[in-house]
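With one protein chain held back, the other chains of the complex are shown just where they sit.
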Amino acid sequence: MRIARPPRLPGFRSGGLAPIVVILAVLLVLLSARQPDFFSPPSLMSFLGRSAPIVLLAAGQYFVIVSGELDLSVGSLVTAQVVVAARLIDGDPSAGWPVVVLLLAFGVAVGLVNGLVTTWLRVPSFITTLGMFLILVGAVYLWSDGAPKGGLSEEFRLLGRSAFEDVPALGRIPYALLVLLAAAALALVLTRSDFGRTLVAVGGNPRTAELSGVRVGRAKTMAFVLSGLAATLAAVLIGGYSGVSFQAGAGLEFGAITAAVLGGVALGGGRGSVVGAMLGALTLETLFTLMNFYGVSGALEPAVQGAIILFAVAAASFRVPSR
Amino acid sequence: MTVLVVSTLLVLAGCATDEPTTGASGSPSAGTGSGKGSGTGKQSKFFVRADYDKQLALLDTAPTGPAGKPWEQALNPAMVKTAKFRKPGPHKLCFSNAGLNNPWRQVGFKTMQAEVDTHRDRISGFVHVDAEGKDQKQIADINDLLGKGCDALIVSPNTTATLTPAVEAACRKGLPVIVFDRGVDTTCPVTFINPIGGYGFGHVAAEFVTRKMKPGGKVLALRILPGVDVLETRWSAAKVAFDKAGVDVVGVEFTDGDPARTKKIVNDYIQRYGTIDGVWMDAGAVAGAAVEAFEDAGKPVPPINGEDQLDFLKLWKDKKLTAIAPTYPTYQWRTPIIAALKILDGEQVPNPWKLPQPTITQDNLDEYVDPTMPPLHYAMCGCTDLPGYPKRWQ
Amino acid sequence: MSGALSPPARWTPPGVFVALALTLAIGWLVVTVDGGRLFSLPTTVSLLHVAAGLGLVAVGQTVVVVGGSLDLSVAYTVSLSTLVAAEAMAGDDGALLPAIGLTLAVSATIGLVNGLLVTLARINPFIATVGVGLLLKGYLDNGYDGPTGKTAPALVQGLGYQRVGPVPLAFLLLLAVAAAAWFVLARTRFGHHLIAVGGDPEVARLSGVRTSRVLVTAHVLCALCAGLAGVYLASRLGAGAPRVGTEGLYDLESIAAVVLGGTALAGGRGGVVGTVGGVLLLASIDAVFNQLEVDVFFKQVIRGVIIIAAVAVYARRAMRKAS
Partner (left out) sequence: MSGLLPSPLLALRGIGKSFLGVRVLDGVDLQVRPGEVHAVVGENGAGKSTLMKVVSGVHQPDEGTVEFAGAQRTFRSPREAQQAGIGIVHQELTLLPERTVAENVWLGREPLRRGLVDRGAMLDRAAGLLASIGEGSLPPDTRVGRLGVAQQQVVEIVKALALDARLLIMDEPTAALADHEVDQLYTLVRRLQEHGMGVLYVSHRLKEVFDLSSRITVLKDGRAVTTLDTADTSADRLVRHMVGRELSSYYPDRAQPQELGPVRLTVRGAGNRKLRGIDLRLRAGEVLGVGGLQGSGRSALARALFGAAPFGTGQVAVDGAPVRLRSPRAAMRVGIAYVSEDRKGEGIVAEQSVLDNALLAVRAVRAVPPVRVSRGARTARVRELLAAVELRAAREDQEIRFLSGGNQQKVVLARWLALAPRILLFDEPTRGIDVGARSAIHDLVRRLARDGAAVLMVSSELPELLGMSDRIIVMRDGRIAGELSAGATEEEVVALAVGTAREAAG
């Protein structure tokens, strides 16, 4: 699809954090109004912990989007990873780490295929990753004829489910949160690195990048690989948090993309920040909790979500004529 | 994307059903009291009081038929003549399936195939077409099957109302049509096979939670998806029960069958209300996740219901939960084959063929827990005596 | 048709028809060896019915995609349309036409909203239409427990089951709509302007094209097609079904059909002729796999591969044309 990226008012420059911070702040205020103890360390910690996967995915999605592409396959990848893990581990405590390594490899592989098909065969990433989505979902169902087999060991699930207990002041720190912080730090370093900056250039103007010696295809492929890695981490956390299920990754690609766009990352590439993407994800999770606390009828939740997304994105894309 | 997901869930939810929602058994009525204050919201327009009463009555009815073989038993059978369908074997049976992409239907279909294998001498061919949970595809499928020279047609409709015309068309072809799981709004099939149904399921669970929970406690109702007839009836029955008992239902949330989402919801409700005293579910898919949510929050697991999936049963046994598992037995997938052969022999068959719908309770829990079977296997498959057990189901 | 003057038609779609021919030929062979009959009357009828439903949506989708936009809300529009139609008819032939009118009016409104969000609010089409989809989902989830209403018997007998030889009325409707769409793209100012907007909105604007108006119209047309598909499905199902659209995956499948037909996702190139081919291709795959009773998950994998492969071929061709 076409993505126009005209100049915006300074504060609302796409990639600027102003809009998303405002929205998040508003939601948090509403939240505290209804549920003051939401901000008590333990509850806040567990909230952040359980939000880790989608935040990770948003970060991964940032790299793909800023390079001018789109990754619709992450959700199915998460599902596949969880199901595969369950079958390979099948309750065997010792299998944990080897399997994690295997999953990482698988994540990299999927990212690699997405990237190479998109860059070498010149297939629009929307199609590439849509196809990958169908393939992964179909394959994982096929492989496990319709119902996940085996199960995840408690050891494997620790990462997503448990926490450092009795931490002074904070009470408990979920391992998931630590994983997230580590990944976020890494992502931040990446975006400031040569690779990160050139990736933005690739999204902004591939021709210029290429003629300046950037390996455009390689950079984009790397972005997909990062997205695949993020998906793998997310899968490990989600599998840990809530066990094996075909629904594990359901709709996450959509969540991640929305989060990134909410966070000011411009579809089409060249603009946006990884922090914005992650804040966007946090905003979506906050919204979800908010609706639970306010007892919004489950059936209406999609509508509320849709309305907020439309409003937020419209507000953020307010623009002035360019000369 | 979300859309794909929802559709998958549909079939996942399609794991059970009940009487036709309209037509044959009387048109929808407004149902019972609006349930003010009980937080259960307005009654579904799919609630049919007559069916509800019938199903509750059936719960206590003694089945007729061979003991220990519930899939051949029937509740208050009314036999119908089938002489006109008598035919020399071997026969070609055709099956239009609503879908396969959820554990319940997977287990069920494997059971059906095993049943077919036990009759290899009499069944020359068994054609199976999967509608992938798409109404319009199943309509096309049925029409398609009519060109394949089937001796009998078995249909597991994806949706009651919308599949009716196609089934009627099939009946007009003159071959015996057997409908199971969901029904259709027509009496033309030779027989309609299914267990007691959703009202029974929902009622048993709600009644149990209400009874075991501390008086005046708070109940959280977890549902898979809105708008699926199956699950609507389960909920509407539970609603009646809760309203009657004046239970305080603090929330009715949809989990999309996603364990993570489930845990988040339960988590937020525990935080919001300090404690939840009972959990009602319209399907077992995410029962395990719900239980975990309480553990992770360091709260005792309140009375809860699941389904006969082994992961839940194991959890129940290990954690010594106060729990119950109403079932919507997968052994009903055996019956259509048996019925088809009876019909083609001209034997009488019950119509409707109401199968018993056992409930797993603390007392008989141990009979069903089998550590060797996969977590999402359904214990009530009645498949232990079939060829290839347990391999085929693992 | 493809001999005509207009680029949407002149620009060679038939690649997909070659694929279609091959699929049918190989399919026929395999099925025959397997002891079945691919072209038996019922099978053919079923195939054409499947094609009709998807086709109506896909033709509409083509119009927006050619314009450089896309519509991911069609699936919900379809569901809503079946309900509006069936409820308005309430089994009464007298209410037939008014009901259809109402249905089209409702779907047109949805298209209008999509269009305005994309043009006035400048929201990226992906986000905008997904957002609108969520709004509709909320309405459907909240308002409908299941199938409601009753389609007018006349419509059921007519559009739903009537056929001319092996060809269902519905498929003829599809051909008519497709022809109309082709004509609009090739022979009307709107068509020319739409292709221009898809090719390069700025160029179109500088050339005096009212880009917003054009894009909004395109979205309305797309929604109208979805509404028509809804009417057809209502006639097929005899009632309104709140999930038929999402069950049918009409959003993704329609886009798949469009790109299989060789329309560029970026816009400005392609046409409905190819799309119809794409639809028939998807339907034929369905039919063949049905006959062979192949596992649907396997089919999904195959589909994923085919979609990617097809687009890769088009990409290669486009590159050759460029150099």
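Read from first to last, the chains carry the letters A, B and C; within each, the first residue is number 1.
Simple rule for what comes next: a residue touches a chain if its C-beta (ideal position, glycine included) is under 8 Å from a C-beta of that chain, and two chains touch if they have at least 3 such contacts.
Owing to the predicted nature of the structure, the values given are computational and were not obtained by experimental measurement.
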Displayed chains contacting the withheld chain: A, C
Which of A:Leu136, A:Leu159 or A:Val214 contacts the chain that the document leaves out: A:Val214
Residue touching the undisplayed chain, where the options are A:Met45, A:Ala86, A:Met222 or A:Ala256: A:Met222
Contact with the hidden chain (one of A:Leu190, A:Ala231, A:Leu282 or A:Ile308): A:Leu190
Footprint left on subunit A by the chain that the document does not show: 5, 7, 189-190, 192-195, 197-198, 200-201, 204-205, 207-215, 218-219, 222, 270-271, 320-323
Residues in subunit C touching the chain absent from view: 5-7, 11, 186-189, 191-193, 195-196, 199-200, 202-210, 268-269, 321-322
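In the analysis below, only the chains that are shown with their structure count from here on.
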Gap in Å, rounded to a whole number, between the CA centres of subunit C and subunit B: 34
Subunit B: positions in contact with at least two other chains: 1, 4, 100-101, 226, 254
Sequence positions of subunit A contacting 2 or more other chains: 133, 137, 141, 146, 254, 297-299, 301
Residues of subunit A defined as touching subunit B within the complex: 35, 37-38, 43, 46, 50, 53, 72, 75, 133, 137, 141, 145-151, 161, 238, 241-248, 250-251, 253-254, 288-289, 292-293, 295, 297-299, 301
Partner subunit C, residues of subunit A touching it in the complex: 1-4, 70, 117, 121-124, 126-128, 130-135, 137-139, 141-142, 146, 254, 257-258, 261, 267-268, 297-307, 309-310, 313-314, 317, 319
List of subunit B residues in touch with subunit C within their complex: 1, 3-4, 6-7, 10, 21, 44-46, 100-101, 127-130, 132-137, 139-141, 143-148, 158-162, 164-165, 169, 225-229, 232, 254
